[in-house]
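The structure's right below; bear with me while I get my questions together.
Every protein chain except one is present and positioned as in the full complex.
The first chain written gets the first letter, and so on, giving A and B; residue counts start at 1 in each chain.
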């Protein structure tokens, strides 16, 4: 990572070349236990506190397959429109690395559990693109190393490393696309949309939370260019562990520009792994594959074949949830919102909270208004995701109900939400404690109106003369006097009534 | 089948993470060549239409329920470690990936 990389402009690159992409996504399953042993997968535990002879690779230990891991793999395969193998085996992928206790990864090789599928993804403008799926297979995660003695925990210059195997053996599903061709200039956008759609799908299936920022979903972007109009793929680079949606798009874009620069300069692309840097949006050379990697795969003799019965597969198929894209399109119609607005809802992570709020009895427009307005703003300001806010969809629904029945106006409702977020209790408790209730007592209101008229004779006179618009100032005075708890519409009615004018 | 060269033995040793001395390379090259020469007979069946056997018994679908079993304590896990620090296995610097 020394020299700066030559790039050509994105437009120029696309004028001469067609990008070909392959995306490999690893998803950590949310099973209670690891793939091949009964160790807990709970996060945040002490180092090496969730290890056993099997996931430490101690001599003599043996693996046993987690049934839920297999079930999740089949669900993912089905949701990706894949065929499910009638019979498949695990295989050992042999290579030495300190974070891998057995020095082989238990994975699948030429017999993946799911293969030959596709996923339709939607771009920002609503256009749909079909990404073909090569395979989805089961494997296990590695341990975690911490590098000590070098700069900022990097491997270079470290004097030694410390290994924690709590993550070793956590089930992974690796999902590999077929080469994505024909996306042209939209390739980076397709890459991002694919990873996002896959994440939505994984979450909808309930098999993982697929939080990229926590490494529960990791993407490798393979990219090559072929001359426009050609049909022979170029040499690819493999950008590893691109771990946010935005980075996926940027990494693809950067590699297109870099490849184009190399190729137009008469150079050749070397097959290598590359690393993406969030700060600069660039990639740098990783490990060059000078000797072709020889993993010496062979069927895992310690595990017997997996042969999912067709009954089981059909049962799982019947239980699949609605595809996220289809669901979004349905909701979009039901709610009457635009593709762009729907995209915004999705990007904000508001879709599920809104649906849940509607299910709890709220009106669709009101639910959208609160989640995309007040709550999205708060989430943004505090830097948390919507579902991490201290308010439930049921509580939001309750607030909208109070507004609908006239007990709260919007201003008061915002205060109620603020109170709930501050942990002051349920919406009703906050209303109670803060004394937030629209004043609907006519006596009190009339007194306040009288007071306002008496205190502002000039304005009152204007109104009497027919300048109805001037009533706003008196309404404001009343609202102020009632600390915002009056129903503004009713106040205006009362003022006009008192002054003997009628609206319109 | 061609004989196994010293270079091939060196390559295998690298793959297998075995630091072999020069004389060992020669010794193994000769022995591996003899053994491979003798066992290469199995390729007599290579073109026969016979399914390969990876497991001696025809078992399938042996799985466990997704239920937590007790792990080792970190002390037990680290009990054989040649070096440790901060309740982690301490290993010399790792080359390669960055």
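Following the convention adopted for this analysis, contacts are C-beta pairs under 8 Å (C-beta built on N, C-alpha and C of every residue); 3 or more make two chains touch, one makes a residue touch a chain.
Note that in this section contacts and distances are computed from a predicted model.
Novice: When you check the chain that is not on display against UniProt, which of "RNA-binding protein KhpA", "Protein-methionine-sulfoxide reductase catalytic subunit MsrP", "DoxX family protein" or "Glutamyl-tRNA(Gln) amidotransferase subunit A" does it turn out to be?
Specialist: Per the UniProt record, the undisplayed chain of the complex is "Glutamyl-tRNA(Gln) amidotransferase subunit A".
Novice: List the neighbours, among the chains on screen, of the chain that has been left out.
Specialist: A, B
Novice: For the chain not shown, which residue from A:34, A:75 or A:102 touches it across the whole complex?
Specialist: A:102
Novice: Touching residues of chain B against the unshown chain: what are they?
Specialist: That gives, for chain B, the contact residues 1, 4, 8-9, 12-13, 15-20, 24, 28, 31-32, 34-36, 38-46, 48, 50-57, 59, 62, 64, 72, 76-77, 79-83, 89, 91-96.
Novice: Using the touch rule from the top, list residues of chain A that touch the missing partner.
Specialist: Considering the whole complex, chain A reaches the absent chain at 52-53, 56-65, 92, 94, 96, 98, 101-104, 159, 161, 163, 292, 294, 296-298, 301-304.
What we mean here is this: only the chains that are shown with their structure count from here on.
Novice: Contact residues on chain A for chain B in the complex?
Specialist: Touching chain B: residues 1, 31-33, 37-40, 46-53, 56, 64-70, 87, 89, 96-98, 145-149, 154-156, 158-165, 275, 286-287, 291, 294, 296, 298-299, 301, 303-308 of chain A.
Novice: Applying the document's contact rule, which stretches of chain B touch chain A when the two form their complex?
Specialist: Listed in rising order, the residues of chain B that touch chain A are 11, 15, 17, 54-55, 59-74, 77-78, 85-98.
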